[in-house]
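Of the protein chains in this complex, one is absent; all others appear in place.
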Amino acid sequence: MSMSGNGGDTPVVYMEDIVKRFGTITALDGVDFTVNQREVVGLLGDNGAGKSTLIKVLTGVHTPTKGQIYFEGQKVDIPSPQVARALGIETCYQDLALIPLMSVTRNFFLGREVTRGFGPVTWLDMPEMDQQAREALKDIGIHLRSPREKVGKLSGGERQSIAIGRARYFGAKLLILDEPTSALSVGETHKVLTYTLNAKERGLSVIFISHNVGHVYQVADRFTIIRRGHLVGNYTRDEVTENDIADLITGEREK
Amino acid sequence: MSQKVLSILVLLSILFVAACGPTPEPQTIVQTVEVEKTVVETVEVEKEVTVVETVEVEKEVEVIKEVPVEVIVRETGPDSVLDLIFVQHALCAWDSFWCTVENGIRSAADDMNVNATILGPDSFDLERVAVLIDQAVAAQPDGIALTVTDPDLFREPIQRALDAGIPVVAYNAGSGPIEDDIAYLTYLGQDEYQGGYLGGLRLAADGGTAGVCINQQVGHTGLDKRCQGFVDALAESDIPAEVLGISDDPAESQTVISDYYTANPDTDIFLTLGPNGANPFYAFMEAEGLDAGDITHGTFDISPEIADRIRAGTTMFGIDQQPFLQGYGAVQMLTMVLRYGILPALPVTGTGPGFVTAENVDFEVDADRPVDAIMVQHALCAWDAFWCVVQKGIEVAATEMGVNATVLGPDAFDLERVAVLIDQAVAAQPDGIGVTVTDADLFREPIESALDAGIPVVGYNAGAGPIEDGIDYMTYIGQDEYAGGYLGGLRLAADGGNRGVCINQQVGHTGLDRRCNGFVDALEEQGIPAEVLGISDDPAESQTVISDYYTANPDTDIFLTLGPNGANPFYAFMDAEGLGAGDIRHGTFDLSPEINEKIKDGTTMFGIDQQPFLQGYNAVMFLMLKHRYGISPALPVTPTGPGFVDLSNVEVVERLAGEYR
Partner (left out) sequence: MTTIAERLRPARRFAVESPIAGPLMTLAVVFVLFSAFVPNFLTVRSISGIINAAVLTGTITVGITLLMIAGEFDLSVAPMMAMGGFLYARGTAEAGSVPLAILLALLVPAVMGLVNGLVVTRTRIPSFITTLSTLFIYRGIVWLFSGGQMFQTVEKYLIYDIFNGRLAFLNDMWQGANFRTATLWLLGLVLLFQYVLVRTQFGNHVFAAGGNPGAAGAQGVNVRRVKVICFILSGVMAGFAGILLFSQYTTVRIATGAGEELKAIAAAVVGGTALTGGSGSIIGALLGVMIISMLRTGVVLTNLIPADNFEAIVGVTIVGAAIFNSWIRSKA
């Protein structure tokens, strides 16, 4: 479990000296950010610190004003979310992850449907998709009543976990969880944290963004803290306590 | 994606333009057929109007009688020369009133290029008039106009004319085909109720406390109607009004009026029904020392005394039955029927009330006065085929009457632009302006500026009449919707029936609702239950609604549809149910190729047309009559429709469709 910073070798992502300006406002001012293989990184910072700008740069939503991104050691340009996705970077936003009125299977395979057919005439292979969705979710410890059930009827934790399961199933290498535990009950939160660790077990790297230091602290191997567009520092779990982290976020203490 | 979509869009829009671009001219549902001009000469007729003395006519008629009897079918059309015979119970030769009527006939015959022959007895003799009618029929003219002085006496001779296929209109004397119970086309004369009503509105325009209608012959239908109209008009302004009976004795009458005034000193609105009432009334005024400042007075008819009082301002107006218009209108009606298959809209066509006021009491008639008219309308033939027919009416009337008529309209439907065009028309200072009163609120100011400049204005095709529109133009020339429904109902119920239904595709639309009201009223007068069935713009849905209604009310046998939108699903319903003309009776408003077919095969009794040609024609005609003869349209609404198209004239109508119909 404590393999932080290992993987030998090439980090999954290395962002170097990232600057992002919006007109006269500098949102990121030379931030370095690394995620190693099979590592859960907790990305922390106050509102407006630059966490989401950093993530948007990584996922192709924003283009950086300056700086380089290396994915698995290769220098890459990420001009669009599609490119990020093709590289294996999956983002799970709590609101934007799933479509409540659609079934688990349909959500699971949305945009990557399994079809059968002749030539241009194709149709959905529902039994196949049901089967695969069920198994993929079982694999990270999610047991469903039915894959045909509407996602809207599932609990918040279950929904997050389906998104996580889906990302893993489709070969994501880096999973970005944006506030995955906000508005969840204690039990639900526990489930999500468990699935996150399960995902890591199966080879994924995870960026875990949260306001809740307690939740991050339970799963993250390392913490990257940014404040007002600057990197405050990287800390392994051994180095800091929950309280230390909270102080670092607000800037009451520099270490 | 976006580039691809854009290029597809460009491609498709090119296709779209290509699809729309080479579109032929707007499709008209109607085909214009070249009408051949066939003139069948029967009698050698001079082009001038001839007033034939009875003796001479007898000779002529005898000559004709010797010809082997055969019904000569005359082909008539837009350019045909027509022979019309007028039979009246008096002549200018011995009753000067009739000189005005005959002038009207003569002017119209001249304008419309028809031959008019006037027949009359050499003294008042109704038996003789009946004989003259028979002689007129024997002459086989294209049309006959006559005075229905005695309907019982004239019924048979008139019927003989109708049986010979000769169209007949009545003028000056009569009560209309329904009351007279003779199926002639219309009666042109004074609308007595409207005379009293419109007179009452004028008298009460500036308020008042109490009104009285001074009636010299209580019990006389015509005079009672005048008083009824007056009382109704005042009641609308919350002014109490009643009828005061006087006698033929002027002295006695003066006292009666005086006594009434003593008992009702707040009376300040007086209507007299003619010189016989006005004369003692003026005596009463003098005796009481009353003048125009104390009371308002109006009267029917004109006498030298009344004319003087109008000039002096004592009397607000004299109501004239406009005998000139009776003669002129009779010629015009027959011409319309014969040349264009256009029928008079109503059983009674009002030629009066014509109001003679201080402004026009000294009007100088000049039949040759040049007339410049500007017609401003919200659409043009150039982009809406309907208006070609209206403009054809304008053009024909202008040519016939020697009027210089200009048509103005916007390039596309744009009412603001029309308002500007009215202003421009006013600036040109013409002798008359015709306007489609499409939006009364928007057009009020420009129209009023025309009226302020002393330019007479008529409304045509769109409007509700001067009273409802709240603009003081002369008249609105267009379809009378209620009368259409009512007269249609009467026709459909002529042979009885069990139940009627008015199929309304737009319940809540004022015009359509009026049609249905007229229909329901007509049927209920005949003791036949009738109601309104609402349908929609969706013909499939409408067909089922009609079918369901018929299932629920299987005794329904009279159907009125309000246009092709209703007739279309109705025919589909008949088709699906296997119903034929023998099972039910159907009439409709408007025409369409389908409706024309159904009229021809007997399924549909009639289509009611608003006769747009007549809208254009009459608008020019009334502006001309005003400018040359000082004659105003009688009523706030001058109906051009309902014009019934049935088996008898559907062929003519179809032949002239698109140009005159």
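Order as written gives the chain letters A and B; numbering starts at 1 within each chain.
The criterion applied here is as follows: contacts are C-beta pairs under 8 Å (C-beta built on N, C-alpha and C of every residue); 3 or more make two chains touch, one makes a residue touch a chain.
Not measured: the values here are computed from a predicted model.
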Among A:Arg38, A:Arg106 or A:Lys173, the residue in touch with the chain that has been omitted: A:Arg106
Touch criterion as defined above, residue of B:Ala93, B:Ala251 or B:Ala540 at the omitted chain: B:Ala540
Residue among A:Gly30, A:Pro81 or A:Gly233 touching the omitted chain: A:Pro81
Identified contact with the non-displayed chain, of B:Gly470, B:Gly496 or B:Pro593: B:Pro593
Sole contact to the chain not displayed, among B:Ala205, B:Ala427 or B:Val507: B:Val507
Interface residues of subunit B (partner: the chain not displayed): 1, 5, 8-9, 12-13, 15-16, 19-20, 23-29, 379, 383-386, 501, 504, 507, 531-534, 536-541, 543-545, 547-549, 551-553, 564-565, 568-569, 572, 576, 592-594, 597
Positions on subunit A contacted by the hidden chain, ascending: 81-82, 85, 91, 93, 95-102, 106, 109-113, 115, 122-124, 126, 150, 153
